[in-house]
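Accompanying notes for the structure given below.
A protein chain is absent from this complex, but the other protein chains hold their places.
Moving on to subunit A:
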Amino acid sequence: MTGLVLSDLARSILHGLGITLLLTLSGSALAFVCAFVFGLGRISRWRSVRIFSIVYIEIFRGTSVFVQVFWLYYALPAFGLLLSPLFAGILGLGLNVGAYGAEVVRSAVQATGQDQYEACYALNLTRYQSYRYIILPQAFPRMLPVFGNNMVELMKASSIVSLISLADITFQAQQFRIRTGETFLPFAATLIVYFLLYLGILALVQAAMRASGPKSMKV
């Protein structure tokens, strides 16, 4: 009997793990793109781009990710845009964490010394060249640890998609609780799986830091 219950639990959590991983990875990819686009947009030469980026960052940092995901899922249909729960989840998580990441990109780029910009200017590099070859390679290792923390936040926030009926780990745990009446088992297992994901992300970021570290030191 217990064996059956345990294998049922393992199966449902594995099912949920797929969704959680999918959400975390694609949400992070979207957040990564948003972070660079709006982080660099915020210090752009063009006023309109700057204002647009600031509005985006303030709106998504100013409200809760929970409200954002709910808004995308429940309120957008009013404008004729019906998103699937998965898409709403990825979009909400990615845009939210992207706004936090944009601030990280901005501060890391601005922390690059003024002399670097002057050197670019002296070498007559174009703006694209100086960002691509001089500024960003130096700023990137500085962003990585904070990106890692942001990714952990995203992974944790992904549990809220269970409330818009997406079958991630948390949702599966709830279903299991309703199905079997067991309470401790599903939630304890869920917490442990999330903690393992957390450790996995930390290891991933550490590997990325190791890969990007020495290259930037070489001058």
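Just so it is clear, a residue touches a chain if its C-beta (ideal position, glycine included) is under 8 Å from a C-beta of that chain, and two chains touch if they have at least 3 such contacts; residues count from 1.
In the analysis below, contacts and distances are computed from a predicted model.
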Among "Arylsulfatase", "Amidase", "Ectoine/hydroxyectoine ABC transporter permease subunit EhuD" or "[Citrate [pro-3S]-lyase] ligase", UniProt-listed name of the chain not shown: "Ectoine/hydroxyectoine ABC transporter permease subunit EhuD"
Candidates A:Ser26, A:Gln174 or A:Ser212 - the one touching the absent chain: A:Gln174
Chain not shown: contacting residue from A:Ala29, A:Ile43, A:Ile59 or A:Ala211: A:Ile59
Touch residues of subunit A, complete complex, unshown partner: 59, 62-68, 70-71, 74-75, 78, 107, 145-146, 148-149, 152, 155-160, 162-163, 170, 173-174, 177, 183-184, 187-188, 190-191, 194-195, 198-199, 202-203, 205-206
